[in-house]
Every structure is written in structure tokens, then in C-alpha cells.
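Notes follow the structure.
In this view, the complex is presented without one of its protein chains, the others remaining in place.
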Amino acid sequence: MQNLGLDVFFKGTNFLRLLDGLWVAVRISLISVAISIILGIAVGVLMTSKSRIIKVVSKIYLEIVRIMPQMVLLFIVYFGSTRVFRWNISAEISAIIVFSFWGVAEMGDLVRGALISIPKIQYESSEALGMAASQTYLYIILPQTVRRLIPLSINLITRMIKTTSLVMMIGIVEVLKVAQQIIEANRRVSPNATFGVFAVVFLLYFLICWPISRLASYLEKRWA
Amino acid sequence: MKQSLLEIKHLNKAYGENIILKSFNLKVEKGDVVVVIGPSGCGKSTLLRCINALEDIQGGEILIGGEPISRNAKNISTMRQKVGMVFQSYDLFPHKTILDNVLLAPIKVQKRKRNEVEKEALELLGKVGLADRKNDYPRQLSGGQKQRVAIVRALIMHPDILLLDEITAALDPEMVREVLEVVISLAKSGSTMMIVTHEMAFAKAIATRVLFLENGEIVEESKEPKAFFESPQTERAKKFLKSFEY
Partner (left out) sequence: MDWNVIISYLPRYKDALLLTLRIGWQGVLFALITGILCALVIYLKIPVLRQIIGIYIEVFRNTPLLVQLFFIYFALPKIGLQLSPEACGVLGLSLLGGAYMAETIRSGLENIAVIQSESAESLGMSKSQTFRYVIFPQALSSSVPGIMANVIFLLKETSVFSTISLMDLMFTAKDLIGMYAKTIECLTMLVVFYLIMILPVSILGNILERRLRFAEFGS
């Protein structure tokens, strides 16, 4: 135990602090996913529009999200925007903004894909029944897309949880930051804590993400 | 005694509890064109798949030229070269051109020289009217054209017997004829074939023997196909043939 540096977990509240850090990461992800789903559906419906402007704008939006590392976006929002607009936003809010920016793009694209893959005849037959466009969406189209979107949004949660590891770079005290603090504080008494603590962080991330991604792929297979 | 080209002795085939073929016997001689008909699920396609050892069998023997063919035997590659097969779905290799589809097996399996096989391949493609499409990819061809290429791909291996498994079932009606004409000209040139089909007019035109299968057994067999199609002897065959009339 001593050699692997696992002893630090039995000192004081170290392990609880680590879990607290993990909760910060999970909280940021869950809030962002919730925002992504709600706004993503709206943006997805918007993206099916035939307007050229909307097409070009959404193409650029998707490409930005596809190409820019989340870390760069975090820096832009946290350091850049506060500079330009002279406002003050907390690191956590910045993280949620960036994650939602990313999530809305992905959800929007998924919703758009799901919507256009629904055969035209479905729209036509509900119109033939005298339904308004809004009713068609609400009762016919959305229910058909939801099944497809659930596994994909669960999948997005795991990717967001994994990406929250980056937010320590803008000063949020999440699990990795706590890990570093614990290692730092025990440098002298337990020099091997580096190994134990990072191994445990590794495991914690896995234990959170793995079941969620299993669930996602299970649902994907079942509802395929 | 003369050796049959294909001999099936007491073949048993089942998927779990579901028995497909029970103690099935058949001899096919050189030059025979055996047409196998029967309702779906009667075991006719499974029979062809067994002859090409694509299925495990539960009992009995399949002999090609007196030698057994079996899925797990060492000589499976040599044995399969004696049996050509064309499937219902267009199953060309999508990543290869038409010519390469035809050349792949002779070059890799039979280790023949490329220029020699290529000459033969172009000749065969010419016979089915597709020599000019040799550099196209399968996706650029119609279903009927793809099926003709699949026949060439099987023929170039010089099989002793050719198995055709409902080769027109997935085709648009107007493409059926171009494929069947190729098969008829093969029959005229003396190829040995076993054909599973639902095209009764074609069956009548091409068969030298007809097998009517139901529930994995031969219900009626005839060496006089014309007579069989006009007046089948068994009630079940009568009923089956009636289902094609209106």
C-alpha cells in the first residue's frame, strides 16, 4: 500500500474530497447536456429549414465545433470574452457555455439527421389527416426521432464527463485538481502518492463513464 | 460402374430441431440440367448450399467425382473449385472492377497466369455481352448485368457442375430474360447444372430433369420435363404448379 501510495486515501477526508471533485465534473456535464438537448432540438428543427442563410450559418457552426479543441473554446470564453466584453463570468459558467455550445451543435445535427431521415410520406399522411405543421411535429415526427436520440445523448454525457477533465486548466477545482492538491500536500510523507492518486482518478473516471456508455450502446442496439 | 459427377447419399441437414433434408439421395451425371422446384422452405436452396459445403451436414455424404466434399476437410478449396455457385443476391466484390472480380479467384486460388486468365475472362465477358464494362465497378451495373458477371466469375474456375440458387429472384422482371438466356446457352453447350428457380417457363425450357421437393424430400422426379409440367403425377406437384396459374 505504502509503495503504491494508496495510503493517502485513508488520511482525513482525502477520498471524499476526490469524490467532491468528481461531482463538480459530473454536475457541469449534466447541466450542459440538459441545455444541449433542449436547445439542440430547437436548433435541429431550425437546421432542416431550406433557407440558404440558415444552411450556411449552421454549416459554419458545426465545422467550428468539429475542428476547434474544447480547450481552445474554454480559453476563448474564459480569458478572451472577459477581456473583450469586460464582463465577469466564473470558470464554471464558462465551462457550461463551452460544453453547451458543443453539445447543441451535436444534438442539433443529430436531430436534423433524424428529422430528414423520416420519410416524406409521414409528413404527407399526417397533413392528409388535416394536422397542422406543429401537430405533425409534436405527435408524429418528434416521437419517432426521440428513440434514436436518447442513446446518442447518453453517449454525449460520457464524452462531456471525460472532457470536463480540461476545466482544471481554467482553474476549476475538479477531480484532477483535487488529486494534484492531495499529492502536493503529501509529497513528503507519502512520495508515491502520485501513483496511487492518479491510478484512482483513472479508475473513477472509468467507473463513471463505462456504465453510462454501456447503457448507451445497449439502448442503441435495442432500439435500432 | 460409371462414376456419377455428383452423388448425394443419405444426406441429413437440420438447423437444431428443424429438419431441412432427411436422408436425401441424388445422382447427377455429366450434361444433366437438374431443375429443383418446390414451395419456399422445402429445402432446395439448402441443398445447393450443402453441395458447395457452405453448410455443416448432420449425416450422409456428398461426393463430387467420387470424392467427398466437407466443410472442414483439408481439400475443401480443391473440392469447391469443382463446384461453381451463383447466389440470389448480386454478391460481386464491390471494391473490385468487373474484370478483377472475375480474375481474383483464378489468380489467387488456381495460381494461373494473369495474361492467360485475362484473355479467357474477356472472352467469357464478351459472351455475356459485358466485355466493354470490364473496368466498371459493380455499383455501375444493373442487377441483371451483375448477375451475368457472377456467372462468369463462377465459370472461369472451370467447375464440373454449376449451382444456380434463384439467380433471378431479386431482379426486375425486364432483366430476368437477359440472365436466363445466358444460362440457356450454357445448357446448350453441355454444362452440368443444378438450378433452383421459380421461373416455371424457364425451368420447362432448360431442364433435362426436374425434382419437385417438399419438406426436404423428393416428392416427384421426372426425366421428361415437358411431360412433368403438363401433367404432374402427384397431387402435391399438381397443386404447386397450379399456384402459378391465374
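Brief remarks follow.
For clarity, chains are labelled A and B in written order, and residue numbers in each chain start from 1.
The criterion applied here is as follows: contacts are C-beta pairs under 8 Å (C-beta built on N, C-alpha and C of every residue); 3 or more make two chains touch, one makes a residue touch a chain.
Fair warning: this is a prediction, and the values are worked out from it, not measured in the lab.
Within the full complex, the residue among B:24, B:90, B:202 or B:228 touching the omitted chain is B:90. Touch with the hidden chain on the side of chain B covers residues 52, 54, 77-78, 80-81, 83-85, 87, 89-91, 93-95, 104-105, 108-110, 137, 139, 143, 150, 153-154, 157. Residues 5, 63, 66-72, 75-76, 79-80, 83-84, 158, 162-166, 169, 176, 179, 191-192, 194-195, 198-199, 201-202, 205-206, 209-210, 213 of chain A touch the missing chain (whole complex, contact as defined above).
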